[in-house]
Every structure is written in C-alpha cells, then in structure tokens.
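Working notes, beginning with the structure itself.
Just one protein chain is left out here, and the rest sit where they should.
Moving on to subunit A:
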Amino acid sequence: MAANSFRPRVLTALAGLLALSFGSLADSRIEDQAEQFFRSGHTNNWAVLVCTSRFWFNYRHVANTLSVYRSVKRLGIPDSHIVLMLADDMACNARNPKPATVFSHKNMELNVYGDDVEVDYRSYEVTVENFLRVLTGRVPPGTPRSKRLLSDDRSNILIYMTGHGGNGFLKFQDSEEITNIELADAFEQMWQKRRYNELLFIIDTCQGASMYERFYSPNIMALASSQVGEDSLSHQPDPAIGVHLMDRYTFYVLEFLEEINPASQTNMNDLFQVCPKSLCVSTPGHRTDLFQRDPKNVLITDFFGSVRKVEITTETISLQPDLGIMESSNKEDQIDEERMEPLKYAEQLPVAQIIHQKPKLKDWHPPGGFILGLWALIIMVFFKTYGIKHMKFIF
C-alpha cells in the first residue's frame, strides 16, 4: 500500500525536477538575451584628442596625442569623427632633425605623425573657449564640419587630454587654464543636450586625478595618469632629437593599444592595469562610479574603435535605371561635343585698364557725430557773438 502511494510521489518529484531543469535552461537563455540587451547601446564613435602645450620642449605632449590618434584611427574611427587639437607644430618645427615626423620611441622606431594626419585645431586655435565650444556644440555659424563634434545620444566619445596640469586645473598654452569644475559642467551640458551615450575621459598630466574628481554626470568613466600630489613623469629622451619623446603613462597605453585589433574582446579592467607603479612611478587612477555598466563588460573597442554590428541579410533589391536622367545626360554629352570653342583666360595684368580707370564713386554718407557736433559748436558761437537777429538772413 505504502509502496504504491510512494511511486506516484517519486514520479511527481522526478517530473518536478525535470521541469525545473528545463526552466533553468530557458532562464540562462533569457539571461544571455538580457545581457545582450545591456551591452553598450552606441551606434557611432567620436574622439576628441587635445594637446595643450606649446614650445619645442613639450614635444612629448604632441607625441602623446598623436599616438592616441594613431591607435584610434587604426581601430576604425574615421577622420571625420576625430577632433584633433594640437597646440604647436613639432613635425615641421625648425628644430626637428627629421621633418614631417614625430617619434614615440627612441631610435626613431615609430613615426606617430604618419602620412595622412588631419589636425582640426592647430596652434593658436587651441584655447579653453574653443575646447568648450567643441564639447558643448556652441560653435560659430561658419565653423567647418571637421571642427565640430557632431555627436548624438548614441555616440560613445573618447576624450584624451595631455599637457601640464596641477591640482584641479589644466594649463592651456602657457596663458590660460581650465578647472575641473568647468570641465564637469561642460560634461553636464553635454549630458543635458544628449550629446553622448557614454564618455571615456583619459588625462595624462601631473596630478591628473584631480581633473575627474568633480564629475557628476552619468555614464562617464575616467582614467588619469597620476593621483593628486604626484607628478606624471616622461619616458625617455632621444639624443638625436634632444627632448623627451613620450610620457610614461601614454607610452604604456600605446603599447597596450598596439595589441588591440578591431575584433579583440579585451575589456576596460585590462586598461586599468596598464602602467603599474613600478613602471610609471606615479599611481594611475580611475573612476567608474558614474558608469552604469560593469567595466569588465566594456570592450576597449567600444571607445577606441568603431566597431559596427552588422546584420547579414539575404534579401535582394533590384535597381531600376532612371531613364529620364540617362537621356538628359546623353543629350548633354552631345551638346558638349558640338560646342568646342577655344577657351579664353582673363588678362593677367591689364596695365592700361588700371591706369585709366575712373575713380570709384563712393556712396554719400551723412556727416557723423563729430562733424555735426563741431558745426553745431561753430554756429552756436557765431550766434552768441553776433546775436540772434542774424538768423533772419538765413531763413
């Protein structure tokens, strides 16, 4: 009796176990889907790379910025999506023994200047005002596209800054500075205008960690080369060029990035480990509390590269020729063949015309303030001297 009643209970227990295991399988698939859902939702990548130092002995800051530019371009971000600001020209500087090159390794191993560099803000144009205008999008109406940051709310932006800095500020070109509060406010403006999806901020200056202390907008991850009170040191001088070529932190970041390719799955935790204190002498720091995703789920190529999610479809679309356009273009070719007259250039220096030209008629403008005032004074003095009765001879 008891055995009989036991068996259905075992059976139900077995059935229950099986149901549970199926349920957990379904759950893990749902978890995968959910994880896919929470991967970065960006559709395009931008980079703003700023070097703020002028003069030949700050060669290493330009080399820093150019090495990040080179990595970012190599991993897929096109020039139209990179705003590169270099405060001085090192490559064609008169002191450069090898013109049109900027080296990052001594013995001139790697030319980070490259053959197709496009600098958007150069020399005196790199100012705090221009930098903030680029970030917030408030540029003058005539600014060309290459000088604008045209990001939207699905853009991941990489911002890299290097130069001389201190506790709470970064020096621009020896004449002005930007404080960490201004930078935090600029990022908040960007957030409120929905100009970024996620932002990675890297800074390589002395006391760099002070620059990210004041951020308060969401979705920002920040890295710095040194803590408050520490100096970031330069890497190695080159005896032929005569200056230090790179800063330590960016040198090791460049070595790390040279191993990344667009398909790599390396995540941000590896970037945080780049340049420990033994190599860098300063302690690099990072800040992730404002960032919603876990850094171990964030790929390096989410910010440094431009990886597109591609969906392959087997649909076909057939293109119809537009007969109207083709007929009109054929007609144009025929007309051109008929009208083959010799072309004529304008006269280069028409001396006779220049000598004998009539003077240009200038528009007549009514007399301005000073002349009017002068005449009023003269008339007043005249009538005060000779009396008002002379007025009737005029009117």
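As a working rule, a contact is a pair of C-beta atoms (placed from the backbone, for glycine too) under 8 Å apart; a residue touches a chain by one contact, two chains touch by 3 or more; residues count from 1.
What we mean here is this: contacts and distances are computed from a predicted model.
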item: Chain not present in the shown complex, as UniProt names it (candidates "Translation initiation factor eIF2B subunit delta", "Phosphatidylinositol glycan anchor biosynthesis class T", "Autophagy protein 5" or "Presenilin"); value: "Phosphatidylinositol glycan anchor biosynthesis class T"
item: Contact with the hidden chain (one of A:104, A:173 or A:282); value: A:173
item: Which of A:92, A:279 or A:379 contacts the chain that the document leaves out; value: A:92
item: Those residues of subunit A which, in the complete complex, touch the missing chain; value: 54-55, 89, 91-93, 98-101, 111, 113-119, 122-124, 173-175, 318, 321, 323, 326, 330, 333-334, 336-337, 339, 341-349, 351, 354-355, 357
